[in-house]
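Here the complex is missing a single protein chain, while all its other protein chains stay put.
The first chain written gets the first letter, and so on, giving A, B, C and D; residue counts start at 1 in each chain.
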Amino acid sequence: MIDILFYILSTITLGSAALTLLSKNPIHSALWLVVSFFSLAGHYILLNSQFLGMVHIMVYSGAIMILMLFTIMLMNLNISNEVQKPFVTKLVATVAFCLMGLIILSVVMRGTEIYELQYTTHGKDFQSVQVLGQVLLNDYVLPFEMVAVLLLLAMIGAVLISKKDKTEKTA
Amino acid sequence: MDTNVILLLLLVPLLGALLNICFGKKLGNGSGIIATLAVLVSFIVTVIAFFQVNTTKQPIQSDLFEWMAFANFKVSFGFLLDQLSLLWLLFVTGIGTLIHWYSTSYMKGDENYGKFFGYLNLFVFFMIVLVTGSNLLITFIGWEGVGLCSYLLIGFWHKNQSYNDAAKKAFIVNRIGDLGFLVGVFILAFLFQSVDYMTIKESLMHGTNHQINTWIGVAALALFIGAVGKSAQIPLYTWLPDAMAGPTPVSALIHAATMVTAGIFLITRLNFVFDLAPQIQNIIAIVGAVTSLFAASIGLVQNDIKKVLAYSTVSQLGLMFMAVGFGAYEIAVFHVITHAFFKACLFLGSGSVIHAMGGEQDMRKMGGLNKFMKATYATFLVATLAISGFPPFSGFFSKDEILMTAFHNNPALYIIGSLASIMTAFYMFRLLFLTFFRNFRGTQEQKNHLHESPASMTIPLWILGILSVVGGVISLPGNSWLNNYLQPIILNNAANNHHAFGTIEYVLMAVAVIGALIGFGMAYSKYIKKGDIPQEDEQITGFHKVLYNKYYVDEIYMKIIVKPIYALGTFFRDVVEVALSETIFGLGKIVDGLSLQGKKAQNGNIGLYLFAFVFGVCIILYYLFIAS
Amino acid sequence: MNITILLLTLLIGALATYFSGKKSAAKVALSFAVIAFIETFVLICQHNSGFNADYSVEWIANPNIHIALKADGLALALVLLNTLLTPLIILSAWGKHIEKTNIFYALVMFMCFAMTGTFLASDGFLYYVFWELALIPIYFIALLWGNDTFEARKKTVFKFFIYTFAGSLFMLVGFIYLYQKAGSFMLYDLYNLNLSSKEQYWIFLSFFIAYAIKIPIFPFHTWQASTYEKAPTIGTMLLSGIMLKMGLYSIIRWQLPIASDAARELMPTILVLCIIGVIYGSIVALKQVNIKRFFAYSSLAHVGLIAAGAYTLTTDGLRGAVLQMIAHGLVIVGLFFTAEILYKRYNTRLISEMGGIRQQAPKFASAFMILVFASIGLPGTFSFIGEFNLLYGLSQVNLWYALFGGTTIILGAFYMLRMYQKTMLGETNSKPFADIDKTEGIVLGVIVICVIFLGIYPKPLTELITPSLVEIVSYIK
Amino acid sequence: MENVIEIIGIEKYIYLSIILFCIGVFGILFRRNAIIMFMCIEIMLNSANMLLVAFSTYHQDAQGQVFVFFTMAVAAAEVAVGLAILVTIYRNIGSIDIDKLKNLKG
């Protein structure tokens, strides 16, 4: 049951990810990506990380993708007028994709043969919101603060780059 | 005392040289006087020293200071006045004084009058160094020093580039010999841990090591090459005829009387070394004999008065080498001395002629000068008789001794020597007849100008003429003063085991005289009786032409040595240099080209960068995880 | 006297010259150079009286690097050459209009400083630092004050710099390797290392590249002629007179004692190279049309012989090398100065456009002639002493080397006299040629006097250097 | 749901995320529309997130999930800045085709 679910979700994830980059219309791509993110959230929930799954949906599908859609619409890119890459480039891209996938996969597969998987539950709670909160705000408080710094500077930066200043308007 | 004598001997000419070179312009005519006096002082010192040594039988020796030090030996700046060096000094300074005196008139009016005497004095200085050096390296200073002066004096009229060529040639050819000299020094120094004559002699006298004999042979050969260069023997003789470009007194002093005999001096000095290398002695004798014949044959047809004398000098030097080669050092020395007298006389005489002719040297333009220049003619005649070997002139004795020695040692060489002597007589009388007899063939202007030279020129001529006549007394057959005198120097003295003076010797003498007469007769019949005048250059044909062009030796040397070197120079400059430079800096060009290609590859396309990135990752992963 | 004073004098001299302004720069530089010469003289006197002027203080603790100076006879002799030539070189441009005079002379003084340092340093690292430092001023001197168009000389000077720099980097690698072995850069620590023959082989080669380019030894000489041609004459004098001696000195001081087995093993090859250089340089010189290039090739021939002498590994060869270094330094500086005088008067360096000067300028002609004859090793000049030592050293190894090396005395005479004939002799030139003036006279006079005096009485120098050489040879054995 | 890793196996998750990652890479190589490329980068980051969560469960350790939070923040910041840059480019050249950005080369 669970493994069927896993396979279905995986298919959706991979399929929608592939469609994201194969769609000619950027809006379609964005929507396919949302689908992909939702399926990933499904994976998270499958892995019993409900909280993370929800956060994921909120941040990615809710914030990031909306931002992207806004941008796409702002630039009026809904009609695909993108010039396609030449065929050779596409071929090479495909080759690169296959090559990289094959190499990494084969590395991992060969590795797992040697490494015997052991899995024993210790039964402790490790993924409830409470535990996550504790870990995040006790052990990981410094990175947490750094994330704050990161977001602050991203904000400053985004404003710095995209804000039109008054002199420009008058000019 | 000894040191002072040596210093006086050396420094007076040096001082004269420096004075004349530095202040020649200011001294004016005084420079000639200063120079002559300087040499005269040396001569007087030499005479005093000569008598001292002759009485005490002890050489005067002085080491001034340590000059060079090597790992296994030291070279001191030392001088040695022994019988041999004094003998040389006597005629060097003696004839030197005369020639200086002669030059005061000869060179009068030259713009570099002072410098001329400066160089002459410098030459005398170096010649003194050469003969008095107590070791090979001091001798080498003199050896090269006289070469330097020879260079300076041959090219004295430096505005004429062909004279400069001659000077250069003289120096360079001499240097070939000098390399031989140096190699000889290296071997001797290596063998004996010394370059000092006395020390080498000592160590040779006490215990000869047979193993070193081959090396001694090599050393002797090398030193002989040095002598060949300096004394103008085959194959390095070509510079001497060209050296006649210098002022005539120079030819007399340097290229006839003194410097060119340095080779004989060296070999005599090192007789103890050469005695150990019989094969080399053989070579020396052969080279000497061949040179004498070869040069004499060229002399037969030359028309330049000085060239004839030059080839004659080469030829006479050949005879001396022949003597040296037979181990008859004292005979060679004897001939050196007599040769110095008569050849100096001949050169100065020819100088007088040239002076009178206003610089003309071609005998075809002369003739009948005996009427105008009595003193010159007389002395010239005497010297000619001497060189041709007519008794009782000095040349007869010395030449005869050489031929006699040759006859005893190697009859083939005797015949060659005799032939050379006959030729000598012929060309000398040819010279005499063409110059002084019959009618004057020059221009009217020259004829009006003809005059006897001033006393300062004729007196030296007379003195030398007299010496040419009586010079033979120092080594009369049977009772040779010279042999006894040189006994301490020459280990293997011919006086000790001299062959008996018998019938055969008288026959040989007679043969020699007849030979001289034949030469005289042929010259007489051709140039007096028939009244031949040598042909113009372009009319000369056949073997005569070969002779006239000196067997084309100069041309051959030019073709096989000088030209290839130049060609090589051009080749190196234009091909090898460029190629080397290109190969080494070509690497730079390759890098530069790579850079250009790289610049093209970096085309600004993000896609490309990403591809590179991804492929880079793939390659790294492949290498790390799959390949290994 | 402390040895560092000498170095400081030169360094301060460089700075003082820079700050002295354009008008007095030459004077300041000259006075400091003369002071340095006097100091060197004092040092040598002290050395002769047994005073040990070695100096050592730690510079960097890890890696173990010292500011170590060794003032033995060998080093002092070369320092003497350096400090004697520097004032002469400065004098040689006396009164000549030079742009940015202060910078120019400051660079000259700085170069003198660096070269002195190279000769004195006994810590390999310090030595390397000085070695490289000497390269920078000459680069700028040649580049900014050189002849020909800027583009042309840029290319040449560039090649020179890169080439020599490239060579010396390999030496640096060698030094680093040695340091790893010895844990120190100090001269004696390196001498006492026990290196395997393979290590020695590589060390030797890494040093050899640096030195062969600097000296230069055939076939590494391709930078030489064009750089000499393009550099201003002062630069050429510094290069040929002193700088290439750095390479030769280093062979003796560093390369041979450290990698002696390799030196012995490779000796035939290197001697052959050196001797090819002698003959090759002479023959190429014959066909040169530019007088500075001509001297450059003559220099190639001479230093080839010097290098050959050094590589004989005999005391005599080494002594000859050192003596000839000094002799060659003096003579080549004199010769380049004559080239400069010729250029000043005629505004050309083409030999073919000269000639017929001797009568017009007898003093100049005489001085030039003495230099020419000194250059070809006439006995009585200092070069002969060196050359004889060298050839004798070579003959001890193998007579053939001496014979082929000795061709220099024939070929040298050949090209030198040919050049002299073409430049000085012949029909009096229609162009006027002023005889030398006072400063020119001083420069040439000092050189001529030194060359002749040392040719007759070389003992002070020989005694100065021999103990050091004997010591070095003892390390080689 | 307790032992989802046990049932499915951690390696499957790894394969999944690797493939997802490679799809992201492929997209970046494949497209020249900058905004799609942004999306592909998001896919890559998400594949890593996926992996982190899977390993977090596998190790029964909360740190992995905490790390995912940070990643999300980073992704958000990146996207914000990236879109800002994209907007300025669009303002300047009226296109977001990265192949038109070829002024800098050589």
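Throughout what follows, contacts are C-beta pairs under 8 Å (C-beta built on N, C-alpha and C of every residue); 3 or more make two chains touch, one makes a residue touch a chain.
As a convention for this text, contacts and distances are computed from a predicted model.
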| item | value |
| --- | --- |
| Per UniProt, the name of the complex member that is left out, chosen from "Urea transport system permease protein", "NADH-quinone oxidoreductase subunit N", "Amino acid/amide ABC transporter membrane protein 2, HAAT family" or "Sulfur oxidation c-type cytochrome SoxX" | "NADH-quinone oxidoreductase subunit N" |
| Chains still shown that are in contact with the chain withheld from the display | A, B, C, D |
| Given C:104, C:119, C:161 or C:280, the one touching the chain that is not displayed | C:161 |
| Contacts of subunit A with the absent chain, listed as residue ranges | 104, 107-108, 110-112, 114-115, 138-143, 146-147, 149-150, 152-154, 156-162, 165 |
| Residue numbers in subunit D that touch the chain omitted from display | 10, 14, 17, 21, 24-25, 28, 34, 37, 41, 44-45, 47-49, 51-52, 54-56, 58-59, 61, 63-64, 66-67, 70-71, 74, 77-78, 81-82, 84-86, 88-89, 91-93, 98, 101, 103-106 |
| Chain not shown, touching residues in subunit C | 60-63, 99, 125, 128-133, 135-136, 139-140, 143-144, 150, 154, 158, 161-162, 165-166, 169-170, 172-173, 176-177, 179-180 |
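The definition used in the following text is that only the chains that are shown with their structure count from here on.
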| item | value |
| --- | --- |
| Length of the line joining the C-alpha centres of subunit B and subunit C, rounded to whole Å | 36 |
| For subunit A paired with subunit C, centre-to-centre distance based on mean C-alpha positions, whole Å | 70 |
| Multi-chain contact residues (two or more partners), subunit D | 25, 29, 32, 99 |
| Shared-contact residues (touching 2 or more other chains) in subunit C | none |
| Pairwise touch network: line, ring, star, complete, or other | other |
| Chain-to-chain touches, reported pairwise for every pair that qualifies | A-B, A-D, B-C, B-D |
| Of subunit D, residues touching subunit A in the complex | 1-12, 14-16, 18-27, 29-33, 35-36, 38-40, 42-43, 46, 49-50, 53-54, 56-58, 60-63, 65-66, 68-70, 72-81, 83-88, 90, 96-97, 99 |
| Touching residues (chain side subunit C, partner subunit B) in the complex | 159, 162-163, 219-222, 225, 280, 283-288, 314-316, 319, 356, 358-359, 362, 366, 373, 378-380, 384-385, 388-389, 391-392, 395-396, 399, 402-403, 406-407, 409-410, 413-414, 417-418, 421, 424-428, 456-459, 462-463, 466 |
| Partner subunit B, residues of subunit D touching it in the complex | 25, 28-29, 32, 98-99, 101-106 |
